[in-house]
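A single protein chain has been removed from this complex, and every other one stays in its place.
Lettered A and B in written order, each chain numbered from 1.
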Amino acid sequence: MTSAPNSTEICVELKGITKRFGAVVANEDVSLDVRSGEIHAIVGENGAGKSTLMSILHGMQPPDSGHILIDGKERIFHSARDAIALGIGMVHQHFMLAPSLTSAENIVLGYEPGTPLKSNTRDATALVRELFDRFDLQVPPDTPVRELAIGAQQRVEILKALHRGARILILDEPTAVLSPEEVETLFSRLRNLRSSGITIIFISHKLREVMALSDRVTVMRRGKTVETLTTSQTDQNQLADLMVGSSVSSDGKPRPVPASRVRESVLRLQSVRSPTRPGNSGLKDLDLDIRSGEIVGIAAIEGNGQSDLMEIAAGVASPSAGQVFFRGNDVTRLHVGQRRALGLAYVPEDRHRDAIALDSTAAETFLSTRRPQNWIDWLRPAMSAADKARIADLMQDFDVRPADPDVLCRSMSGGNQQKLVFARELADNADCILLGQPTRGIDIGASRALFERIWRSRDKGAGVLFLSADLDELFSVADRIVVMFDGRIVSELDPQSAAPRDASGFMTGAAHAVL
Amino acid sequence: MPSFKPVPFRLPAGLVEVLATFGIIAVIGAITLSIMGASPVAAGLAAFHGTLDGTYEIAGVVALSLPLIIVGFGASICFKGGYYNLGLESQLILGAAAGSIAGYYAGPLWSPFHITLVLVCGGLAGAVVAAVIAWLRVHLNVDEVVSSLLSNYIVILFAIFLATYPFRDESRFNGAMHRILPSARMPTMISGTELTWGVLFVVAVSLVLFWIFHRSKLGQDWALMGRSVTVARSAGIDVKKFGMMIMTSSGFLAGLAGAFMISATQHRYFANLALGLGFDGILIGMIARYRIPAVVFWALAYSWMLLAADGIEQEVGIPSEFAQVVIAIVILGVAVRLGLLQWVRGWRQRWFKSSGTGSLPAMRMFSANREGR
Partner (left out) sequence: MDLIVFITSAALAYAIPIVYAGIGGQISLASGDLNIALEGEMLFGAFVAVAATYFLGSPWLGILCAVIVGAALGLLFGILIVSLKGNVFLVGITYNFLLAALTVLLLGMIFGVRGSFSSPELMGIPKLPLGTLANIPFLGSAFSSQTYVAWLLIPVVVLWSYVLHSTPLGLRIRALGDNQDAVRSAGLNVDRMRLGVQIVCGMLCGIAGAQLALGALTLFSAGMSAGRGFVALAIVILVGQRPWMLVLAAFAFGITDGIGIKLQQADVPAQFPQMLPYAVTLLALILVALRGHLRTTRRSR
């Protein structure tokens, strides 16, 4: 499928790059060489230091030590502009787009056509159309970016880099937000770009994609480069072993089988709707029943209504139509605080936006979900000595470091913040647990520990709704997989008999199952 | 916006902070006075004689600080909850007008009851205005900063209208209400001074608010609202209800401060009474960084500085606004202190990169400040 490029000329060389953020070492003595005209993949788990390395290469932050050589010459970048001047373009995982400007305006931003005294949208549009033809990448030039689908926004990002004269293109987790079909299109475009002489650095943690696209691959682990291999001479298992650092089989521990008994419904959504918005399908008459003692996994590509589903189930948002039942009682009108009091636990998808205030202490974060039942509760002390001791114990138990209730969340690492949220949500043995992307930003060991706890809660009779972008994870944890597309449930799969690839057909709307 | 852990108010760190801030005020004040051609020593003596030299003077400082303490609480709890009610100024004035009306037209009544009535009427008047702004913010997303700033002009003019037309005392100059009945006046605590037994009321309010905002569950959730509304919502707080409560209660305290002034010292509302007092309260809340005990302290310090500046004006001839200028400069420093701290740190790192010297004394002071919370 991929042939190694003829050229062995090295266009990017990083030597001994080290970068620290306070006590955290993001990159330690990293070395990397990229050949002209190849697609070079960089793989590693979350937090392995891939993104930091790339932002150093793009001049967004300076390394503490080490050297950057472009075309054999040592370079020091003071800002992204220096890197851009040398032909290094970057497509960030979180798009750097101004949402209310048009795609043409976004593409030319900072490198506008015309003179400083005159450069209007029409010039920009004309110039951008030229780019479209040259690279065969199409987007509507006069539409505000916020109205474009995610895939089109990504094309705007790529065009932006190309407009700036990029000959080395860095893509940071470009497939995370795309459907499998869009991924295929992206890959064929990237191959086209390669044949027109552009070097591509492709960051991912999805080994299947790396195998399909790249010429060479560099594995990173814990801030260090482990090895660089030629893709055709390796396989997924070898890469996985290098990423994790020990020979673990990709499946891990077998999943405990749920106790079979008659299970009543804990959370039921009936004909729930939410409005369609740009980049988000909303929900269209969705029915879902979560029963006691089961883990329901949600598989969907971003923007197909799964976030609305979580928020409506939790009571953070209200549906525009339909009802939500908790243990048979209608709770549609109750907000998340009232539902928590009934026995609901909720780990929001976006940790910093919804789960943790950085200026709160661990103990305050922990106690924030405790809802007073009457007015006198509001006036009682927020925290007793017993509370504090219990929180310290739970933090110990969930391996939150440091296990000090008085520490500010701001000073904790992302993984520890997430573990603190688990400790908070799982401590009270809730009847229904909603987990939105719970393993985002935590390492495999912590994920394993979390799964153990989820299974234990399930075996005690809790109903769990589990939303994850990682299909493999979903299939190894859940008892039942529900596939969503365009705001509807399009399929239900049994992970015992089905495999992740079965889900992807439904996720794109290509296949339809009869429910 | 820097926000701080609310619960403990440790004295030693607080003391360091107070001394540091006072030191800065003294230095800026001395420099300002020198530039203006006055002797800082003479000014300092004048300041002392005008404010601390005798019971009468000290009572004057305390009496002036009482409404400032209450409105300072209003500003603190509002900003702490993440809402910027800049209409405290006019809510205080409307509270004074409402209190003045209740003090004259209702009664005579049993005095404690009548005083309570005046205070409650004033508080409610402020609360109603704040509630309207809050409703617009919470339900229609009208930016409360701009709407409350505009509301100031409307509400103050309305209060002046009340004093000029429907509730005017015909025997007085234009735009003054009737003097409130004796039963609505707070009894004097130290005769010959303006200090009334109202001081006990303020102490009680302070204790209650201290409990609520530094100890109770309500205060903790309140602070969470200020740190992140989205986190508060996911934690189960009804953010609309809380938003209404935060704004309305700050308006209530502002109105209460106005009515307190009427009952304790002024005894009637007239046009231009208490102009600027609400903004003073906002400044006090900011310099105290939204902590209840610190508000009490800084309100006392602020009124001391105002009276001291009056003394200086009489003795040395420097306009008393110089005190406000100095205070404003210090508060700007407080508002950007974290950035300032980073800047000093970066500067220090560059400076001491090779020699590796430890922290400067000034830096330790700043750090202590930061831990002070």
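Convention: a contact is a pair of C-beta atoms (placed from the backbone, for glycine too) under 8 Å apart; a residue touches a chain by one contact, two chains touch by 3 or more.
Fair warning: this is a prediction, and the values are worked out from it, not measured in the lab.
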{"item": "Touching residue (missing chain; options A:79, A:138 or A:195)", "value": "A:79"}
{"item": "Residue among A:40, A:92 or A:194 that touches the chain left out of view", "value": "A:92"}
{"item": "Contact residue for the chain not shown (choose from B:116, B:164, B:193 or B:206)", "value": "B:164"}
{"item": "Hidden partner chain, residues of subunit B it touches", "value": "1-2, 36, 79, 84, 86, 136, 139-143, 145-147, 149-154, 157-158, 160-161, 164-165, 233, 238-240, 279, 282-283, 286, 318-319, 321-322, 324-325, 328-329, 331-332, 335-336, 338-340, 342-343"}
{"item": "On subunit A, residues whose C-beta touches the chain left out of the figure", "value": "59-60, 79-84, 90, 92, 94, 96-101, 105-106, 108-112, 114, 116-121, 164, 274-275, 308, 316-318, 320, 335"}
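By our rule, only the chains that are shown with their structure count from here on.
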{"item": "Centre-to-centre distance between subunit B and subunit A (centres being mean Cα positions), rounded to whole Å", "value": "46"}
{"item": "Residues on subunit B engaged by subunit A in the complex (per definition of touch)", "value": "3-5, 7, 211-212, 215-221, 223-224, 227-228, 230-238"}
{"item": "Subunit A residues touching subunit B - in the complex, by the definition given at the top", "value": "314, 316, 335-341, 346, 348, 353-361, 364, 367-372, 377-383, 408"}
